[in-house]
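The other protein chains are all here in position, but one chain of the complex has been omitted.
Now for subunit A:
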Amino acid sequence: MATKKRPKLAVWKFASCDGCQLSLLDCEDELLAVAREIEVAYFPEGFREVIKGPYDISLVEGSITTAHDAERIHKVRRMSKTVIAIGACATSGGIQALRNFKDVKEFARYVYPRPEYISTLSKSTPLSDHINVDYELRGCPISKVQLIETVSAFLNSRKPNVPSHSVCMECKRKGNICVMVAKGIPCLGPVTHAGCDALCPTYNRGCYACFGPKESPNTGSLSRWLGERSGMKDKDIMRSFRGINAYAEPFRKESEAHE
């Protein structure tokens, strides 16, 4: 055991809710086995000891919202062979990117009694705006299955098996009845990246796109459908695209078209 050199894993946090890194501690069945294969070298949420870099894999949660973090992410990049962005915050700026459409100074005054104590950037941005990211895992939160698959793929120098089609496709595969067609429930499934196994429609609810846009989504045609068939007003369509992945480009453009 001690003779075999285990790859080193680091887990970093930027602006986030901790949910994506919690997914790792939520792998209760796998945790002890994984820790035999991989050396958890830096993961302050769960581990006190810090083992120096460089690291083979860095999982990075959270978006960049401060000048200090904009520097820190470069340090993480320099110390890591592979950087995997985990979750909506890290891949699109997350829900905190709603500030990007407003005046962040007003936000600070609104929330904090002493706004002068707060130093923050006007935009919340994904890691890929700052560094070269080796892989992005979507979702708010990420899927545990995809997380384990991706880490083991990188450790074995193969491509992760993570499909890039839409939530709609997952529904079809599962044999779900379409909530939009059958019940007129507005659903962003047609433009949303797969990964959740069509969770919301399975629970009788429309998708709110927590996995962000799929590749080349036809947001315009979905908006027309939402307007004509579900009777949604521009304001509501705008809000639908301006959610957890508001700053992902296709969603940003579509929400701006309905402002």
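What we mean here is this: contacts are C-beta pairs under 8 Å (C-beta built on N, C-alpha and C of every residue); 3 or more make two chains touch, one makes a residue touch a chain; residues count from 1.
Note that in this section contacts and distances are computed from a predicted model.
Chemist: Quick one: find the hidden chain's UniProt protein name among "Tryptophan synthase beta chain", "Protein-methionine-sulfoxide reductase catalytic subunit MsrP", "Hydrogen dehydrogenase" or "Bacitracin transport system permease protein".
Modeler: Checked against "Tryptophan synthase beta chain", "Protein-methionine-sulfoxide reductase catalytic subunit MsrP", "Hydrogen dehydrogenase" or "Bacitracin transport system permease protein": the hidden chain maps to "Hydrogen dehydrogenase".
Chemist: Using the touch definition from the top, which of A:S23, A:Q146, A:S166 or A:T219 touches the missing chain?
Modeler: In the complete complex, the chain left out is touched by residue A:S23.
Chemist: Please pick, from A:I95, A:C168 or A:C187, the residue that touches the omitted chain in the full complex.
Modeler: A:I95
Chemist: Need a quick check: the contact residues on subunit A for the chain that isn't drawn.
Modeler: Contact residues on subunit A toward the absent chain are 13-20, 22-23, 25-26, 28-29, 31-32, 35, 40, 44-49, 65-66, 68-69, 72, 75-76, 94-96, 98-99, 102, 104, 106-108, 110-113, 117-120, 124, 140-141, 196, 199-200, 202-205, 208, 210, 239, 244.
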